[in-house]
Structure formats: C-alpha cells, structure tokens
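First the structure, which I've put down as structure tokens, then a few questions once you've had a look.
A single protein chain has been omitted from the complex, and every remaining protein chain is retained in its original position.
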Amino acid sequence: MNSPLTLSGKDKIPGDIALWFFLCAELAVFGLLIAGFSLVRLRQPEMFQAGLQELHVSAGVINTMALLTGSYLVATGVNKLRIQGDGCARYFFAASGCGMIYVISKVSEYQTLYSNGYSLHYDIFFGFYFFTTFFHFLHVLAGMMILIILGRWLKKTDSDDEQKLKAAESAASYWHMVDLVWIVLFPALYVLR
Amino acid sequence: MSERFTKGMARNIYYGGGAFFFLLFVALTVDTVTVLPKRENRELLTAEVAHGKEIWEKNNCVGCHSLLGEGAYFAPELGNVFQRRGMENEQVFKAYFSAWMKAMPTGVEGRRQMPQFHLKEQEINDLAEFLIWTSRIDTNDWPPNIEG
Amino acid sequence: MKYQSQAVAKPYFAFAMLLFVGQIVFGLILGTQYIIGDFLFPEIPFNVARMVHTNLLIVWLLCGFMGATYYLVPEETQCELYSPKLAWILFWAYAIAGTLTIVGYLSVPYATLAEITYNNILPTMGREFLEQPTITKIGIVIVALGFLFNVGMTILRGRKTVINMVLITGLLGLAVFFLFSFYNPASLTLDKYFWWWVVHLWVEGVWELILGSILAFILIKTTGVDREVVEKWLYLIIAMALISGILGTGHHYFFIGAPEYWLWIGSVFSAVEPLPFFMMMVFAFSMIKQRRREHPNKAAVTWAAGCTIMAFLGAGVWGFLHTLAPVNYYTHGSQITAAHGHLAFFGAYVMIVLAIISYAWPQLQGRLSNSLQAQKVEIASIWVMCVSMLMITLLLTAAGIIQVMQQRMPADGIALGYMATQDLIVPIYWARLVAGIAFGGGVMLYLYSFVVASRTQADAPALPVSA
Partner (left out) sequence: MSSMAGTSLKTLWLLMLLLTLAVVLRKPEHLILLAVAAWFAALIKGIWIIRYFMEMKQAPLFLQRILYGWLIITISAVTLTAIWQL
C-alpha cells in the first residue's frame, strides 16, 4: 500500500477520535453478544444445531458479498477523495446501495423464518439470532443513512478538503466496523454447522 | 489530538446514538408487551386479582416486603409465598393467609412487627388471589428456592 | 453572582439541605429498626419510615437540581431569568406540597391517606418511590411545567451553550418520564415494566445528563479550561450513558415476568454501563490537571472530583458486581441491591448537588468562596461522609453475601428462611448503624462549615465587582 492510497505519517487515526470511543463501545457490545452466543452454544449444542439448519446459507453469502463490496467502495471513495478532492460521492451512494442488497436479503430471510414459525421467543438460539442480527441490521440501516448524508453533503459543501476527508473517514470507519462484525457473525451463523 | 476530536462529532453521536437506542428500546417494548399476556396468564387476571393489587398498593405493602424481588428488604419476599406457605393449594393458602393477617402484630418484643391493617374478609381474599396470581407469572425461574 | 435572578437558587438550596437532614434522621431510624424490630412501632412502622427516607431523597435532589438550574442558567445564557417571581411561587408550591405529603405520611395510616386524597379516582400510590398521593404527583407535574417554561424561556432569549442545552434536555426527559408514574395497570408485570421507565430512565438516563452538565459547569468555572474541550467531553460522556443505559434498563427485566431475551440484552448493555462513569472520572481529573487558574473554592472542586470517583464506584463497580443475569439471579432483591443503591445515589446525585451548593452558596452570599477555615471543615465533612458511606456499602454488601449464601443458594429444605437469615446478619446491621451515625456526624460537620463560613466572612475572598 503506497503513499497516496493510505494515510500518511505515524499514529494517525482515520476520522474523528470521538467516533472511536463510540466504535470501541459498539464493538464491546457486539463482542459480548457473540460471547454469549458461544456460551449458549456450548451449553445447548442440540438446540443450536437444529436452529442453524434453519438458516439460509445463500442469504448469508449474499450479505457477506454485499457488505464486503460496500466496504471496498467506501474505502475506494475515501482514497479518491484524498487524491482528487471530488467526484467521489457516487462511491458512497453505491456502497449504500450494497447496504440495500443486504437489507432486502435480510428482510426476506426474516420473513421466511417468521412464516416458518420462528421468532425472538422460539428458543434461546433464535432469541440470539434475531436480536443480534436485527441489532446489526439496524447498524447497516444507520450506516446507509450516514453514507447518503455524507455523499449529499460532499456534493454541496464548500468546506475545506481536510474537513471533508475527516467526515468521510469517520463515516467509512463506522461502515467498516459494521462489516467487521458481520465477518465474525457470518461463520458463526452460516458456516460452522 | 484535540483538533481531531471535534464537538460536532461528539454531538452527532449523542443525538444519533441516543435516538438509535431509544427506538430499539421502544421496538423491544412493543414485542415485550405483546407476549406478556401469555407469560403472566392474563386470562386469569380476574377482578378479584385487580382489586387485590389495589389493596396491596393502598397499604404500601411494598414498603417492607419485596414482590418479585422489588420493594423493601425488611420482610420476606411474597412473590412465592403461595408456594412457601400455601403448598400451592388455594384453600390452604387462603386459610393460612387470613389467620396470619388477623394475628398481626405479634407484639413479640424486639421482633419486626407487621401492622394490623383491619382488612375485611373479602379484601383478604382478594389480596390472596393477587398473590396467587403473581406466583404463577413466568419469572425465568426466580427465586432460586422456596425461601425467596 | 453575576445576575440578580440567580438569587432564587438560595431557597431551593436551603430547603434541599433541610430535607437532606430529615432524610438522614429517617435513615438512622430504619437502620435501628433493622436491629430492634419494634423500634418506634406502631407510631412509625418501617414502611412509613422508608417511604419518608426515599421520598425525601427524591424531593431534595429535585430541589437541588432546580436550584442548580436557576443558578447556572442565567450565567450560561448570559441573561436574567425569565421570571424570578414564577421561580419563587413554584418554590413555595413545591415546598408546601412536599411538606404536606411528608406530614401526611407520618400522621395518618397510608390507606387513610390514599382515601382522603381520592386515590381511587386515579390509583397511582403504593408503588416503591412513587408513593406520593396522586394529587402530589399532579402538583409535581405542574411545578415541573412551570419550571421548564421559566428555564426554557430564559434559554430561548439568551446564549445557547452545550451545558444549558444538555441540562434542559435532561430536565425535559425527567418530566416526560415522570408521566409514566400515572400509568398503573392491573397487570403487575406491565406495571413493573413501565415503573422502571420512571425509575431507571431517571437515574441511569436523564439524570446523568443533569449530572454531566452541572459537573461540566463547575469544572469550567473552577479550572478555567476551555469551554470547547469541556463541552465535547460532556457530549461524549452522556452519549455513552444513553447508549449503554437505555437498553441497560433490561437488567431490571430479568425476573419480573418479561421475556427471556432481557436476560441477555440487560446483561450485555449493563456490562458497558460503568464506561460513562469511568470516562467522567478521567474527564474530571484531566480537567483539574490541565487547570489554568487556581480557584479559591477548593471544597467545590473536592466535591466534584469526589463525585466522579464515588459515582464510578457506586454506579459503575457496585452496579456491575450484580448486574449480570446469572449473578443477579441470586442477588436480586437482597441487601446487595441496597448497598449499590446507597453508594450510587450518594456518589452520583447527592455529591453533585452538594458540589454545586458548595460552589454557588458563597457566591450567592457575595463571596468568591468561603474562608480557608470554613473550607477545611467542609472538606473534612466530605471525607467523613464518603468514608462512612463506603463503610455502609461494604457492610451491606457483606450482609447481602450472607443472605445469598444462606438463603438463596442452598436447595429447598436446607436454605435458611428469610427471618432466620436476618437474625444472622444482626451484628453487621449494628456496624452499619454505627457507620450511619458517622455519616450523620459528617452531615452535621458539613452544616457546621456554614456557621464557620459566616463567622469568618471577613477572611473570605471577595467576589470581583464587575464580574
């Protein structure tokens, strides 16, 4: 990764530091949820196996692809902004479009599961599944909104380059965090069964 | 470091985060409220039970006792008193409860005293109904044992 | 004081301190009743004494919050209060209603009080902390509306700072969530569920906004650190408080009939709840370290710094100690809860109100701070109160551990009954009572510091005239 593609200098934190306090707290919450999920798996393996079989691998794969692509677009958008200064809003809009693919596939998965009689109250596995993924789902929605707001703001603002870059880096960091959480949820829910 | 930590971002996190989590809380509340009737057997919540709850409140019972673990910790938990003192038999419990309410205060020197509330027979019955109904709420297995 | 109308804070602070003394007196009665069960029976049964103890706490803290608001809003907005007259009227309304309510608790049986206040029309009484007659609750709402109107109009007219905006949102939230105290369904679980919307969303939600803004105000004034720096920390801390605290409500929904998923949600989010309190502590100490001026009011700084430590211990550490569902399964409704409650309320809210009183009172008297002699006495009182409250907390924790080991953990038949366990704990209750008396001594010492302050007025630094 050579110079123009990355931040320059040592000890640089992308985006606003205030955001990183928040991201660490969010990761702590997700970490605890995943830890709880693993703990329950240890204690009730049969229930877990049965629950996992009901999930749809294809939906999981589509979601992973969508989020990875979104992350890639956002990272590229930030780099473009760093080099040229403008014309990068479309990357953020496109990434938010990837989020939409995730949303559609997640909603349809929820719908299928729900019509098969599974809900938050079915058993502990589905309680975890629905709460954790719904919590993550809301983060994707929030991230999409942030990216759209960012893109529109970038188009019309007359702020200086540094402010623009910082705003973009902050939004990107949030989006990557959401992606990172999914990277762990994906094997837990769709692969290891 | 300070210029990379901006007030604007901190404010956005405050408003955005606050709204996000409050909305999620409201959503979970809606879900909770829809499943509560099943968990607490709302179909068994008769007028007597409702009246019993009013008597419970009117005499500030929660000022000494706890009910499902909430209240004061000066006197025993009553969420499972039906099991503890009534052996899950309504007749046994009501007879015990009525006798208990009439015997108060014991007046034993130095011991904790429960006031005499001068409840009518009907009121004692309804209060007992309320405690019986309460003992059947699905409380995720709490309390751990019969002593509450 | 810079603005004439700040003077309306005075009666609020004075009344708050008076009620504080009352609260401690009833606390000592309760502590005694835990040992000598029929102490003052049947004149003051335990439930009445407890109701007075907790209601006085709430009433005096609210009184302190209102006083703090009247003091700091003119300074923050840089204009006089919209209507000092309204503030005085509301003060008397609040003081009289509060006093009548307490007199009502003490003079007639609770059921009679319920009858003569027509509780049957809209039954709201008899629930923990919300024991006030319905008519008092309506009075509280009216006072709150008038208060918010007065403060809101002032802020609209003047400078809008982060501190007064956060403060007003906190106060607004306080009023809004209090409305849930009028909702009392026949279903016990539903009742308890929304009861926490008042209690939890107050103390672990909107009250933290009030705490944060008062703390930020004191730190700006006493350390001279840039407002910009203080404000962004304030935002970040309260953001963390809401993020963890709102779903943290779930730790009250473990065993009252709410669905099973609350066991997990409540545990996870309340595990993060110590974070804002930790940040508050780091924030206060780093501001004090970076201070640009030596404010002569050392006592106020001690209160503020101490507040963040004790709040972290009480709300953060003692909260976390029993907040995870598997632990709470055994500790729920035991003396551990009482231990946490005492230290958290004292550390977070009692200390912040006393901090703002300590900062504001000398200025309301025309001094920049109290004399050194008076501050020495006051700081000594802070130490006495903090140490004795820590002792109370540790002793109640010990009591709770015994209760859990003897009454909760053993199987049916082996477990000790409730009263038998209480008999076992009596020696600890004695020690707790001693610590409580020491705390009362601390309060007396604190009040004595006001006497010293007025005697040594001549030695106190004067308020700059044009400031």
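As written, the chain order gives the labels A, B and C, with residue 1 at the start of each chain.
Following the convention adopted for this analysis, contacts are C-beta pairs under 8 Å (C-beta built on N, C-alpha and C of every residue); 3 or more make two chains touch, one makes a residue touch a chain.
Small disclaimer: the values here were computed from a predicted structure and weren't measured.
S.K.: Using the touch definition given at the top, which of the shown chains does the missing chain touch?
M.R.: A
S.K.: Quick one: which of A:F93, A:F134 or A:F186 touches the chain that's been left out?
M.R.: Checking each option in A:F93, A:F134 or A:F186, the one touching the absent chain turns out to be A:F186.
S.K.: Give me the chain A residues in contact with the hidden chain, please.
M.R.: 1-2, 5-14, 20, 24, 27, 30-31, 34-35, 37-39, 41-42, 45, 48-49, 57, 60-61, 64-65, 68-69, 71-72, 74-76, 78-79, 169, 172-173, 176-177, 179-180, 183-184, 186-188, 190-193
In the analysis below, only the chains that are shown with their structure count from here on.
S.K.: From the C-alpha centre of chain A to that of chain B, how far is it in Å?
M.R.: 40
S.K.: Quick check: how many Å separate the C-alpha centres of chain B and chain C?
M.R.: It comes to 24 Å between the two C-alpha centres.
S.K.: Multi-chain contacts only, two chains or more: what residues does chain B have there?
M.R.: Within chain B, residues 5-6, 10, 13, 17, 24, 31, 35 contact more than one other chain.
S.K.: Could you say which residues in chain C touch two or more other chains, in rising order?
M.R.: Counting only residues that touch two or more other chains, chain C contributes 232, 235-236, 239, 243, 259-261, 265.
S.K.: Using the touch rule from the top, collect the residues of chain A that touch chain B in their complex.
M.R.: Touching chain B: residues 13, 16-19, 22, 120-121, 135, 138, 142, 166, 170 of chain A.
S.K.: Applying the document's contact rule, which stretches of chain B touch chain C when the two form their complex?
M.R.: 2, 5-7, 10-11, 13-14, 17-18, 21-22, 24-25, 28-29, 31-33, 35-36, 39-40, 42, 45, 49-50, 53-54, 56-64, 66-77, 105, 107-113, 115, 117, 130, 133-134, 137-148
S.K.: Please output the residues of chain A touching chain C within their complex, sorted ascending.
M.R.: Going through chain A, the ones touching chain C are 18, 21-22, 25, 28-29, 32-33, 36, 120-121, 124, 127-128, 131.
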